[in-house]
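Excluded from the complex is one protein chain; the other protein chains are retained at their positions.
== chain A ==
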Amino acid sequence: MPHIAQAAESVITKHGRDATRLLQILIDLQQALGYLPPAGISAVAAGLDLPRARVEGVAGFYSFLHLEPVGEYRILFSDNITDRMLGSLELRDALCRKLWVEQGKLSEDGLISIDVTSCTGMCDQGPAMLVNGLPITRVDHQRINEIAELVRTRVPLSAWPRAFFHVDDNIRRRDALLGQSFVSGSAIEAAIRLGRDQWIDEMRASRLRGRGGAGFTTCVKWEACRDAPGSDKVVVCNADEGEPGTFKDRVLLTRCADRVFEGMVLAAWATGANRGFMYLRGEYAYLRPALEAELARMRAAGLLGRTILGEAGFDFDIEIHLGAGAYVCGEESALIESLEGKRGTPRIRPPFPVTHGYLGRPTVVNNVETLTKTTLIALGGGAAFAATGTAQSTGTKLLSVSGDCAFPGIYEYPFGVRIDRVLEDCGAGDAHMVQVGGASGVTIAGYEFSRSIAFEDVPSAGAFMVFDSSRDPFDVAHNFVDFFTHESCGFCTPCRIGTSLLKGYMDKLARGYGAKKDLADIEWINRLLRNTSHCGLGSTAPNPVVDTLAKFRPAYERRLRTLDFEPAFDLDAALAAARRITGRDDPAAHLDSGDKQHTEGER
């Protein structure tokens, strides 16, 4: 196994033997070895002088890190509800059949493994998949056939048709941000001219609120960080964009990386930070080369590094850290843990990151879109920014529109836009339900389409998924519950166990075995999740179920078999293994031959 030790040593050296870079080291080592074998974990632990168990614990946390061998070709189907609506599960099954492999298992020759993964942020051009981390969009049966052939004949990924990997930006409506051309460096120059204090004043006047979900006033966060004791302050750009149905940050990172990074420099100017991180979700790793090139260009132009634009004492630079398949790492304190090379477990708050963030230093964490918006404020002033939108939600919002509509993509509107207006613009003629803000957001029924997108009405981190009358709200909620169960970090009791319990009830209902008591249990678990969870993941996990139960209750009641108690344990299903072994599926091999036809294929 000397090659494992060698690979580990070279990766560790590349990262300066820095234990805070543990996640980055594991990602690179896996890139070199295909997976993380036990000897690799031991070598990393030894090389970084960390307990081995800690390294194993970090590696085990992230979905994209593998402690067991995976296929030479590793295919992950994006499993958001919008992918499913475009037939992703059928396509997955077709590929599994063609390549003779079971989902989640490694083929015997080690060639291929096929599985599903949480939303990959390609909902406007799904169904999507990742092949060895690279996105393939618009998968259809023809593409599946071609992929099967490419895999079977072991064509290296670099020789696959380029068109497979094409990602469209699909910008459908432009407003203040997307409609304006931008001269690189102009926003930084403007803010330097204002001076640090007046720049903060402009930010205050803009009343900009965070676009990452919570809607916290950006200026307040920046001031708190600026005023916090301690040097070595940090600015983090949250590019984890894990909320199902959201892809607007992807487009910003593709189309205006210069403005995103410039926004980080503006935050540094305001807070006095000298170190910046972009936390880029693993699904967007394909954007990294272009982002690194942009950083290099900015350094060369004096927009990053020492003495930015000649301003003495204005030193700031940015490094990109990759995530590895963990939605919870979008939560700012979990993100910081991950940046420090740990498991992405949300911290106890208070203290908040603005005073105790990365390595205990005052840290600002802002969303990609929030930071990009600050360039508008630097160029046009806070008052002009605040003149659009609504009283409590100034400026514009980028919506990621997907689902049952003619024109999925990015729509920029002033805050306050009505939902029916968006539906009309995106060509959603038969909209029945809209999921605003992603899985953790709000489910909007037809009678609410006159409501508007704003923090004071329907807040949104950006997702806008449209469902027509052929869709079943239960299936939507069920998919989201699966998502939260998969993504729970497992730190706190209510979320770790509660999401699994909720999934159990939803699965039971989906099988047609629901009872009225189950709905009461679901409501009780929802309440426990909301009230007692440690972070926003657990406390918002029940949202889709709470909303669809309230607004589309018949979708649940239709699935109740009796109105009283129905055991979750399905005795007949438990005999499936015995049937498989004996090769039987005749009626006599089943317990109840009543109202249900049991075939193994169905379960």
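Note that in this section contacts are C-beta pairs under 8 Å (C-beta built on N, C-alpha and C of every residue); 3 or more make two chains touch, one makes a residue touch a chain; residues count from 1.
In the analysis below, contacts and distances are computed from a predicted model.
Asks: As a check of understanding, state which of "Aspartyl/glutamyl-tRNA(Asn/Gln) amidotransferase subunit C", "2Fe-2S iron-sulfur cluster binding domain-containing protein", "2Fe-2S ferredoxin-type domain-containing protein" or "4Fe-4S dicluster domain-containing protein" is the UniProt name of the chain not shown.
Replies: This omitted chain is identified in its UniProt record as "2Fe-2S iron-sulfur cluster binding domain-containing protein".
Asks: Taking the full complex into account, find the residue in A:C492, A:M506, A:L519 or A:L549 that is in contact with the omitted chain.
Replies: If we include the chain that is not displayed, A:C492 is the one touching it.
Asks: From the list A:A53, A:A163 or A:A510, which touches the chain that is not on show?
Replies: Among A:A53, A:A163 or A:A510, only A:A53 touches the chain that is not shown.
Asks: Can you tell me which of A:A32, A:A214, A:A301 or A:L501 touches the chain that was removed from the display?
Replies: Once the missing chain is taken into account, the touching residue is A:L501.
Asks: Which residue numbers on chain A touch the omitted chain?
Replies: Interface with the chain not displayed, on the chain A side: 38-39, 41-42, 51-54, 56-57, 59-61, 326, 343, 348, 350, 485-494, 496-501, 504, 521, 524, 528, 531-534, 568-569.
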